[in-house]
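Sharing a structure here in structure tokens format.
Only one protein chain is missing; all other protein chains are in place.
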Amino acid sequence: MARLRIVELTKVFGTKKVLNNISIEVPEASFTSILGPPGAGKTTLLRIIAGVEPPTSGKIYLDDQDITLLPPKDRNVAMIYQTFALYPHMTVFDNIASPLRARRLSENEIKKKVKDIADFLGISHLLERFPRELSGGEKQRVAVARALVREAEIYLMDEPLTNLDYKLREAARAELKKMCKELKYTMIYATPDPLDALAMSDHVYVLFGGEIVQSGPTRKVYDFPDNIDVARYFSFPAMNFVECTVKHMDDKVAIKMPFTDIIVQKSEIDISEGEYIVGIRPHELKIMEKPSISGVSFKARLRLTYVIGSESIAYADAGETSLAIHVPFIYKIAEPKEVFINLDPMKILIFDKEKRKRVWPR
Amino acid sequence: MKPRNLILLTTLPTLFFLFFWLFYPFIYDIYFSLFYFRLTRPELTRFIGASNYVSILSDPDFWTAAGNTALFIVSCLVIEFFLGLLLALILSFDFKGIGVLRTLYILPILLPPISVGIIWRLMFFPGMSPINYILETLFGFKVDWMGGGIASYLAIILIDAWQWSPFIGLILLAGLLAMPPEPVEAARIDGADPIRVFFHITLPYLKPVILVALILRFLDLIKIFDPIYAIVTGGGSVMETLSVFIYKRGFKVLNIGYGAAVSVIFWIAAFVIANIAVRRFKEYLV
Amino acid sequence: MVEVRLENVTHIYDKRVKAVDNLNIKFIDEKLTALLGPSGCGKTTTLRIIAGLIRPTKGRVFFDDKDVTDLPAEKRNLSMVFQFPVVYTTMKIYDNLAFPLRLKKLSKEEIEKKVKEIAEFLGLKQYLEIKPIGVPADLKQKVALGRALIKETGLLLLDEPLTNIDPKARIELREKILDVKRRLKQTIIYVTHDQAEALTLADFIGIMKDGKIIQLGTPEEIYERPNNTFVAWFVGNPGMNLLDADLVETAHGYFLDISGFRLPIPEDMGKFVRSRISETKLILGIRPEHVDLYTKEVEGGIPGKCLTVEDMGALFIETVRVGEVELKVKTTEWVGEGQPIWIKFPGEKVRIFDKSGKLIYG
Partner (left out) sequence: MVKKTTILAVVAFIILGIWTFFPLYYAFITAFKSRIEITYWPPTFIPKEFTVHYWIIVWFDRPTLAYYRNTVIASVLSVIISLAFGIPTAYTCARFNFRNRADVLFTILTFRFLPPAAVVIPLYIFMREARLLDTPIGLAFIYGAINLPIVVWVLRSYIIDIPPELEESYMIDGYSRFRAFTDITLPLIKPGLIAVSLLILALSWGEFLFAAVLTTSPMGKTLPVGISEYMGGEWGYEWNKIMAATFYGILPLIIIFLAIRKHLARGLTFGIVR
């Protein structure tokens, strides 16, 4: 196991800067996610770390060794591709044995190691098969086995769950997390799915358009996004944004939104007067039959609800504003109806309208 | 190895090899074309400047050959397209044994053009032509296929169509079989009959594939030589295309300078046309 | 306006693959029925049989008691939207929409009126004059939906219409489909592999597996009372926890013996279950959100340990170990890994299946 340090890495394809001045530190035995939309440069970053793509500038250190110019075979990094990249003309056994053979282990050792890892991942019965005879979940396990069979310094995973159907994904997240914790692997995990990052990783780097826009402990980044774009992307369900005007009234602060006003003590939310954007997470909104005494309640017209598995997202119009509300159970309506929505003012995020940066909480 | 070096190392030898065999001779063509140069009388060789070009461009036979080439290209493309489309359509039916038919019906493609020419020479040979026999029995007339004029022209088109309609058929069939079923199904559910489905859905879908087939055919037709040679040789009447023109004037008569000058003109024309045409394949470069 | 009925429908591909296996199902008039199942379960084949694009190997298809099995697609007078948006790229969008009407030989004025109407409804007005080349998939799918709606048939078939649409655009199209369902009195059959779409849109859901309908019911029935363990696991996010158990009868009442701990159950429930099975082995099912989880010891709580936590933003999914089994629990509060926990199974939420997976209690 090792720690990885990337210093001011830049990659240019033709005239396009796909990665711009990336600096990353991955501590030993930790799970780090690179979160970003498709095309943000995640895969390129992993491929550069693996050594199959040279960077345009910048350095990569494994512990204290500069590996920037080393070919992939000399850097002992393992990678799992989104497509799993199993060699179609080799059996599962030969696929898993491939990195061991590259290291010229004896056939007996290879047999033993492959068998051990296959037992560990529950794929021993598949060793004689070819990749085309495997289901999606089995392929993923074989790809994981091929990476884990050797003790690499760093494990890279490029969206290994994207190509699985949702039933397999929900099981795979917990398993993957557990495995990395138990074996104390250093893991870098690229994903476009905020839930993947949230559910599994210790640290997250948010990558937009080839630049890191925010990084830190995962839940901290989730709770306190630096700007609107991170807040919009790294939230599930997607955050609501409402324009507002802030006015000071004596010792109180009034946050005027189109459909309701939030009035709090200056000691509670301390921001200057002006134009802002409020971010409200869908699960901080509650649907009520009657207005509530705590927090802020306002009227809205519930337009439709969308059931996601065991939970639901309701869409309501408060005046001209459409709001998404997370409901932690199955909730359906036959016809649109009038309801009250309750909001806890202490749970909102406030962003500067011009700079789009977070101003509250500080 | 750095990618840059790898790229140079793998592409330069290929380009060099191609240039050596196929471009370098062209430079020589240019050189020879400026001389009076007969292989049989090397002692008469002398520099004559552009005279070869002047005499070519004022030679009506050259213009006839160029015109013939153009005429062949157009007629062959039209006939082969329709025959090929028909072939592709019937071969796209799905029933037991269609695989065998799909193979058999495109068999002529890979036969050497010269062998095809010879086989057809037999079909057309005066005094023993089975085609003439059939024509005579059914319609009461005979054609002198190898006697020159319009009949020979037709004969050569027939030969080319026989060999290459299956080529267009093969490509269009590949296009038809690769066509996703949904658009046709959607149109059927919309209530369209098979003919409307064909013109509104199938044909527009095939357009890019048709274009590829016709461009490739067109570029090959520029070079047309073998079937004409087969018909013309040993006594057939003259129906010259540019390739045949070079062969006869330059080589058979061994007037190298003159032939080289025709070659230069032909080469440049072919290069320009081919380069423009193949760049239509840009979208397939990925 | 059309009631669709399949009688003993079987379809076999290439003489080997049984895609649909002796299917008997009635699609209720003017309702939206979703066929939900994993890939390869035969749902799309079933839909294509109804459309008349495939002739079933065996069995009959009835529209309102009229046998249409031998009728080709173009004579069945129905409309269909495909998974891959089908537009006619050679025609302008206006002509795309007008295409089915022209085939019906409607007058020019009538066609224009209807096209305008549909374009208005689907928000296609500004696109009518362009050809649908290089436009986004959701716009194409709207055109396809428009072409399906403009014919005003009594039967609308939708084959995974949202699967290939970008997630953001999906929300809008989903709303349109809900609108269609509310406004037009059509029988709609909706094939999907996405439980969220089925639970949201459908009046009835038919769960398919291996060419058979396993359960047909309202979304509530499917979710609350899955009649077998496959449905219980397949629907829900994550699916239902399924634990092997042994029914034990003692002087103190009934227990479920689950490896490592015992769960007391009410007398009447025990008796009922006892009367329905011949042996004592059974499967206990409970949804992750229905398990009560405590971080302090409670009366009747079963002690255990939290193994991993997946942060889902609004909720947490905890994998906990009690006795020798692992199960998933959904919580709103974060519980750290390795922490001791106590869980309770609320009696009314427990489902009991026999060893073969059939629901016997709940």
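Points worth noting:
Going in written order, the chains are labelled A, B and C, and every chain counts its residues from 1.
The rule is simple: contacts are C-beta pairs under 8 Å (C-beta built on N, C-alpha and C of every residue); 3 or more make two chains touch, one makes a residue touch a chain.
None of these values were measured; they are calculated from a predicted model.
Taking every chain of the complex into account, the omitted one touches A, B.
Although one chain is not displayed, its contacts with chain A can still be listed: residues 13-14, 47, 50-52, 71-73, 77-79, 81, 83, 85, 87-89, 98-99, 102-103, 146.
Against the chain not displayed here, chain B makes contact via residues 1, 3-4, 6-7, 9-11, 13-15, 17-18, 20-26, 28-29, 32, 83, 86-87, 90, 93, 101, 103-115, 118-123, 125, 127-130, 133, 137, 162, 166-167, 170-171, 173-175, 178, 194, 209, 212-213, 216, 219-220, 222-223, 225-226, 229-230, 233-234, 242-244, 246-247, 250-251, 256, 259-260, 262-264, 266-267, 270-271, 274-275, 277-279, 281-282, 284-286.
Methods note: only the chains that are shown with their structure count from here on.
Viewed as a contact network, the protein chains form an open path, each link joining two chains that touch. Our note on geometry: chain A versus chain B, Cα centroid distance of 58 Å, whole angstroms. Listed for chain B are no residues, as none touches two or more other chains. If you check the complex, the residues on chain A that touch chain C are 165-167, 170-171, 173-174, 177-178, 181, 194-195, 198-200, 218-219, 222, 235-237, 281-283, 304-311, 326, 328-330, 332. Residues 38-39, 171, 174-175, 178, 193-196, 199-200, 219-220, 223, 233-239, 287-289, 307-308, 310-315, 317, 319, 328, 330, 332, 337 of chain C are the ones that touch chain A when the two sit in their complex. Residues of chain C touching chain B in their complex: 51, 53, 72-74, 76, 78-80, 82, 84, 86, 88-91, 99-100, 103-104, 144, 147, 151.
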